[in-house]
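One protein chain is absent from this view; the other protein chains keep their places.
Each chain gets a letter, A, B, C and D, in the order it is written, and its residues are counted from 1.
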Amino acid sequence: MLNGFLRNSKVRIGLGVFAAFLLLALLGPWFVSSVMDTTPRAIDYDALGQPPSANHLLGTTLPGSDVLAQVIVGARGSVFVGITSAVLATVIAALVGVPSGFLGGRLDHGLTAFTNLFLTLPSFALTLIIAGYVQGAAWWVIALIIAAFEWPGGARTLRSQTMSLRGRDFTVAMRMLGESKTRLVFAEVMPHMTGIVSAMFLRACVAGVFAEAALSFLGIGTTGSVSWGTIISEAQGQSAILNGLWWWFVPPGLCIALLGTATALVNFGIDEISNPRLSAANRKLMKRFRRAAEPEVAR
Amino acid sequence: VGCSTDKGTGAGGGSTGGKSAVDTLNMTASAAAPTFVKNWNRFSPADKKSPATNLLYEPLIRIDHLAGKKPEPWLAESFEWSPDGKTLTFKLRTDVKWSDGTPFTAKDVKFTFEAPKANPKLTQNSLGFKSIATPDDHTVVVSYDDVAYQKLASYGDERIVPQHIWSQQNLETWTNPDPIGTGPAKLTKFSPQQITFDWRDDYWGGKSKGVKHINIKPFADPQVGKAMMLNGQLDWSTMSWQDADKQFVAKNPATNHYWTYPTGGDEGLNFNVAKPPLDDVHVRRALYGAVDPEKLLKLNVTGQSPTNATGYDAKVYGDLLAPEYKDKPHTQDLAAAKAELAQASYKLDANGNLSKGGKSYPLTMKPVVEYSNWSAWGLGLAEQWRTGLGVNVKVVPTPEDQLWGQMAKGDYHIALDWQAGGNTPWAGYDGVLNSANGAPLGQEASTNYTRWQDKTTDDLLAKWRVTNDEAKQKEYAAALQKIVVDNVPFAPLFTAAWFIEVNSTRWTGWPDPASAEYVPHSLLGPETILTIQNLTPAK
Amino acid sequence: MSIPVLEATNLSKEFPVHGRGSRGTTVKAVQNADVTLHKGSIVALVGESGSGKTTVARMLALAYPQTAGTIRLNGAEVSHARNAERSYFRQVQLIFQDPFASLNPLHKVRYTLGRALRIHQRSLRGKELEEQTLELLRKVNLTPVEQFIDKFPHELSGGQRQRIVIARALAVRPSVLLGDEPISMLDVSIRLDILNLLAKLRDEEGLALLYITHDIASARYLCDTIQVMYAGQMVEGGPRDSVIQSPKHPYTKLLLDSSPDPGRSLRSGDAGLFDVAGDLGEPPNLVDPPAGCQFHPRCPFAMDECRQTFPERTEFPDGQWAHCWLHQKDRGHVLEGKP
Amino acid sequence: MSEVLLEVDGLTVEYLSQTGSVKACADVSFTLHRGQILGVAGESGSGKSTLITALTRLQRPPAVTSAGRLVYHTSDGDKVDLLTLSERQLRAYRWSELAIVLQSAMDCLNPVMRLGDQFEDVLRHHDPQLTQRQAWERAEELVAMVGIGSERLRSYPHELSGGMRQRSLIALALACGPDLIVMDEPTTAVDVVMQRQILAQLLKLQDQLGFAVVFVTHDLSLLLELADQIAIMYGGRVVELGSARDICTTPKHPYTRGLRDSFPPLHGELTTLRGIPGSPPDLRTPPPGCAFHPRCADRLDGCDQRIPLLRPVGRNDVACLLYEETP
Partner (left out) sequence: MPGDPAATMLRRIQQLTGQAPTPDQIRSVRLFFGGARENLPAQYLHYLNDLVHFRFGLSLSEYPTPVSDLIAQALPWTLLLVGTTTVIAWIIGTALGAYMGWKPGSRFDAIFAPTTTFLHAIPTFWLSLVALWAFAFKLGWFPVSGAYDPDVPYQINNVWFLLSILKYGALPALTLIFIGFNGWLFTMRNVMVTTVSEDYVLLAKAKGLPTWRVLFKYAARNALLPNVTGLALAIGGILGGVLLTEVVFTYPGLGHRLYRATVDHDFPVMQTIFLLITLTVLIANLIADSIYVLLDPRTRDEA
C-alpha cells in the first residue's frame, strides 16, 4: 500500500515540494547566514526597495532587507507554525476520534457531541477573535489556537474510520482470538489509518500555514519572527502595493500557494489510490486509450 | 458620464463635477477608519467619535505651535493670570453666536468645564481647577488651589459646547446627532462614508475666501488614503507618508505638497533605567552614541529630521534651548560610544549580550508593530547596534494595544516613543522626567515610562511650574536639558512632526512651512479653521 | 449420544432499528433457535439470504449478546464476562465468509498466526513459535510451508487466504469451528479444496463444525446433519440424507427444488428447474413478521393454524424433525405430491 | 432457430494500464442464433464481464476492443459490424435491438428516479410518438410480465426488494422488444428461490418473444439447466463451446471437466470431489502457452509454449493440445 502510495506521481511531486519546504524551514536560516551571508533583517542602505537584481535575487524591501532571505527564513516561521498546529490538531483528533470510534457507547456520544460543537463553529472567525485576545502572542500560542479549531474534522474522519475498522472482519477475527483492546487499536486499527492521518496532517499543516499567514496579515499573529504572513503584512503596511513593489509581496504568497498545491496533490494522490476510478482518469492512459480506440472507429 | 449631474444632489458631487465651480474641499479629519459613526458628544465615553469636531466647536484660546506654543486669544478675547498665579480670568468675545442663533456666553464655558466633574463616566478634562465663576455673561474666572501657569495651555484643547442644548441631554448616551457649535461648520449631510459641512454665513470669524462645502472622508488604511490623495479625491490630509517626495510630490511637484511641521518634541528611545543593564548610564550613552539617525531616516523617509539630544525642537522653542545643544542634531560617534561601553560596569559577552557578575542581560527593543516607520527604524537601530557596538538587541514589534501598557508597567528595555511633547515646554519634560509621573517596576506609571527618578530633576520641574518669569524658566530649562543630555533617560532621534499632504489642484492658499503663521493640520482646532478659511479656488 | 461440545437452546436475537419514526421497533433476526454441535461432526445451517444464519453464528461466537436463550459449552453455561470470553474463544472459533477481509493486509502470515498462537500460550517464543506456526500451515496443506510464512495476504490467492484464516482459528486448538459461508467468496474451482480440508479436520482432529451456507448441495457434500432456517426460525433439521431425500417442511422442499442440480437436466423425466408457474413469493419483513409460521404467506398448504401459532417440533424416527403444522395435523403426505 | 443473429469473430479486449495492457478477452469467436440461449461460464476474472460489455460496446476506459468483428444480423437481413459504428449510429441499435441486464440491480437503477420514470425515459426516447400516459401504461404491462404490481412504478429503487429490482431490470430490458439480451450474472445477488422464479419468468418470456440471450455466470450447474449452448472461459479465452448436454456429459477440456466436478450433486451418489488444484491465473502476468497448464492434470510438453486454438472435437469446440496431438 505504501508502495502504491509512493508510485503515484501526484503524491511524489507533492511530497517532494513539501519536503523541499521542510528542508527550507530547517536549513533556511543556516543557508541565509552562512551561504548568503546575511540576515533577513540586514539592511542594505544602497538598495532600499529595489526590484530584483543580481545582488538581491528577489529585490529588497523598502527598509532594505533582502526579500529572498526573508522568504527563506520566513519558511521556518510559517512551516513551523503549520507543523506544530498540525501535530497538535492530529494528536487531539486521534485522542478524541479513535477512542470515540473504538469504544463507542456513552463515551462516543459525549465525544461526538463535543466534536460536532467545534465543527459547527466558524473556525476562522473564532481563531481571529481568540488571537485578537492574545494579540502579539508567541508563535506556538498561535499554533495552539489554530490547532484548537483544526482538529474536529480530523476527529470525525478518524472516528468513522475507526468505527469501520473496528467492525472489519480482520479486527473482529483478532478480537475473537482474545486479543486485548490496546493491541487491537495499535496493531490492527491504527496502521490502516496512516494514510488518512498523514493526509490529515498535511491538510492541517497547510491550514495552519494559511491561518498563520492570515492572522499575521491582519496584524494579530506572531510578531518579532519572520513568516510569510508577516512579510506580506509588512509589505502591505509599507505601501508596497501602492508603490508596486510586487517583488516584496508576491514571493511569499506564491510560496504559500505552492505549499498548498503540494498538499492538495498528495491528497489527490491518496484519493486516487483509495478510489481507483479517479486514477483511471489519468491523462497519459487516456491518450493511449484514445489512440487504441481510434482505429476501431476508423474502420 | 454625461448624466453625471443626475448622480447626486447638493454638495455631494464636489470631486466628480469636473466643470462646476470649485467650492468644495475634500479632506480627512481622523485617524484611519473605513467609516464614520455619528457621535459628536465630546464627553461620551466612546473611543470612536465623529471627525472634525474642531470645525464645530472651538476652544477659548489657540496655541501658536509655531511660536514656542504661545497661547493666543480665540473665543476668549483676552486671558490673564492673577499675580499669585492662582486665578485665571477669561474675557469672552461678544460677537459669537451658536449656529442656532443663540449667543455664546460664560454659562456655556462653565457648563463645558464642569460637566465631566459631575459624572465620572464622562470623558474628563485636564484643567484641574478648583472652581469657576461667571461674574458676567462674558467673563469667566477660574480659580486654582495652587500656582497653575502651566494649566493655561490646556484650555487650547477644551472646546466649548452649548449649555442650552447639552444640559438637556444624558451625556453618557447622547450622540449629538445635530451638532450646534460656534465653529464655522454646519452639518448638512452624514453618511458613514462621507460627512458634508457647509461654511456658516454668520461665523464670528468671518466668511471664507472660497470654501463653501467641506467633505470629510474616511480612509480605511493609509494605503487607501494615499491613493485618494494621488487621484485627487482628497485635497488635504494628514498622514505620515513614507518616501512622499518620490511617491507623491514627484508625481506632480506643482500641486502635490508634503510638509512636516515640528510639534516641539521628539521621537526617540525610552530607556527603561530601572532595568539592568540600562541602569548604567554608560550603557545608555553608548547605545545612543552608536545611533545614526540620518541613516535610519533613509529606511523610512517621512520628512522628519534628526533632532538634538535634549528632545526640544529648536525651531519651536528657540531661546529656551540652551545654546550648546541648539542646532546640534545628534550624530553617530562610534568611537565615543565604544569608549562609553568600555566604561560600563556591564561587559559584552560572546553572544552580544551585556553581562555582569556572570549574569547576562539580553536586550530587547519594542517598536509599535502598526507604525511602519517605527518598525523599520527599530530594525535599523538593532542593525546599527549590532554592527557598531556588537551589541545584540532583539526587536519585538508589539501591537500598540499592548505596548503602552507594557511600557507603563516597565515591561520593556528600549522602546520608541514620543518625548518632550506637550502644549508647553514644561509639560514636555514634566511628563517624561517627573518621578511623580513614574512608578516602580510592575506598577503603572502615567507617562514617565523611563522611570527616571531624580530629586534635582523633580525640584527643577517644580520651580519651573510655579514661575511666570521667562528668565527663570530658561534657567530651569537649561538645567534640565543638561540632565537629559548627560544621563540619557531617553534618546531623542527625530523631531516629532505633523505630517501634512496637500493636493493644490483645486485649492490654493496653503501656508508654506517657510512662512506659515499656523500649522495647516486638520486635527488642530483653530488651525484647521484658519487654514480652510484662507483657501482660494485655483484658477 | 455423548454430551454436545456446544449447545444453544432457544436462542433469539432482536436488533433495534435505527432511523426516523422507528423508535422502539426491532428486527427479529433469530427466534428460538436450537443448535447442537457434537465432537467430530458437522452441522450445516442452510437458508436463504437474511434468514439469520450469520446472526446465529455470531451469537455462538459471542460477538453479539443473545436477546434470549442459553449457550452451553461442554455443558456449562457461557457468560459474557471478559475473562470468560477469553477461555471461550480458546474453544470456539469463527471462520469468516470473506478471506479477503478477514486478514489484516498489513500483517504477514507469520504475524497473524504468531499472535494467534501467543495469545493463548504467552510464553511461546522464537524457534518454538516458528515451529508451531509451520505446523499450522502444514495442517491446512499450505506447502511448502517456508514459502508461505513470510507472505502478505495480497500475495496469496483466495483459497490460500481462506486456509490461513482456518489456520489462525486452529492456532488456539479449538474444539468447535463456526464457518460462516467459508467458501462463498471463493472461486468455484477451489471451493471443494476448502470443503475437503474441513472434512479432514473433522476426521483427524475431531473438530465440531457448524457449516453455514445457502448452497444446499455443498451442505450435503460436507455435513452430517442439516438444519434449515427460514426468516429467523429453524424450520427443519436432521440427518443430511433424510432431509434431502424427504424434506418434511414445505420450505425445505422449495429450497431443494430451486437449487440447480447438474444431474437433474440429464435425468429426463424430472421437471426442469424452471418449470414453475406462478409466484413463489418473497421472504417476510423481519421488522414486522407475519404471525405464526413465517412461511405461511408463501406456503401452498397454509392452513388457519399456520397463520396463528408457530407449530411445535415434530420428531421423526431417524432423528429428523420439523416445525410444520402439516405434521402436527397429520397431513404430512401432501408434501409427497407435486406442489 | 438456425437463423444467425450475431457472429463474434476474434474479439479481443484489452485493459490498458500504466504498466502495460491486460488481455481480458482474447480471440473470442462464436455464433449466436435467434432465440438461442448462450451461457458463458468461467471463474472470477476469466473475462466474462469484459466479453459482455464488449458485445454491447459499453466498455469503459481503459478497456479497448483491439481486434475482432461483431457482425449483427438485423431482422431485415442486413449485416452490420457493431465495432465499426460510431456512438451515434450505435444508438439506433441500443435497447431496441440489443439490451443488457447487469448483476447488481441496485446499482443499475438511478436511485433518484422513480422506477416508472426510468421506463418512461427509455420508452419515449425510442418511440417519440408515445405520450406520457401511453408510456406509463406500457411500463405497467412490462412490470406485470415479471410479476410486479403497477403501483410499484411509483417507488424509488431503494424501496423495492432485491428480487423486485432484478425483475424490473429484466422488464426494462424487454421494453423495446430487443432481439438480443445480454445478461451479466443477473441472479447472483438473489437467493436460489428468487433466482428460480426470475429465470422461470425469463424463459417464459423468451418463449413468447423469441429473443436470444447471452447469459454469463460462474455457476455452471445453473447454466446446465438453462442454456442451449455453453461457452467455458478461462484466462480470457473460450476453452470449450458446446451444447449444455454435451458440456455436462462429455466435457472435453480438462478445465471444463474440473469445473463440472466442482459442483457436488444434490441428488444421487456422493463421491469425494477434487475441484481444481491451484488458483486462476493473474491476467497481468499470464502463464505462457495455455493459461490452464499450471493447474492441468493432463498437461503435455507443449502446453506451456503454444496457445491452442478452438477447434471442433466431437460435438464440442475445444481449445486443448490433448486433442490436437491425437485427432
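A few remarks follow.
Rule of thumb we're sticking to: a contact is a pair of C-beta atoms (placed from the backbone, for glycine too) under 8 Å apart; a residue touches a chain by one contact, two chains touch by 3 or more.
Not measured: the values here are computed from a predicted model.
Residue B:A220 is the one among B:A67, B:A133, B:A220 or B:L441 that touches the chain not shown. Only one of B:V37, B:A250, B:A342 or B:L441 touches the chain withheld from this view, namely B:V37. Interface with the hidden chain, as seen from chain A, comprises residues 120-126, 128-129, 131-136, 206, 210, 213-214, 217-220, 232, 236, 241-242, 244, 246, 249-250, 252-253, 256-261, 263-265, 268, 271, 275, 277-278, 280-283, 285-287, 289.
Residues 6-9, 12-16, 31-32, 34-35, 37-39, 44-48, 120-126, 128, 154, 172-175, 191-194, 217, 219-221, 223-224, 227-228, 231, 238-240, 263, 265, 267, 371, 399-402, 404-405, 417-423, 427-428, 430-432, 434, 437, 444, 446-447, 496-499, 521, 523-524 are the ones on chain B that touch the missing chain.
Contact between chain D and the absent chain runs through residues 56, 58, 60-61, 87, 90-96, 99-100, 102, 104, 107-113, 121-122, 125-126, 156, 158-159.
The rule we apply is simple: only the chains that are shown with their structure count from here on.
The set of chains touching chain C and also touching chain D is given as A.
Inter-chain spacing, taken between the CA centroids of chain A and chain B, is 46 Å.
Distance from the chain B centre to the chain C centre is 92 Å, each centre being the mean of its Cα atoms. Per-chain CA centroids place chain A at a distance of 49 Å from chain D. Touching two or more other chains at once is no residue of chain C.
Here the touching chains pair up as A-B, A-C, A-D, C-D. Within the complex formed with chain A, the chain D residues making contact are 14, 16-18, 61-62, 64-66, 81, 83-84, 86. The touching residues of chain C, counted against chain A in their complex, run 61-63, 85-86, 89-90, 93-94, 96, 98, 101-107, 115-116, 119-120, 165, 168, 171-172. On the chain C side of its complex with chain D, the touching residues are 48-49, 157-160, 187-193, 196, 214, 216-218, 220-221, 244, 254-266, 272-276, 279-280, 282.
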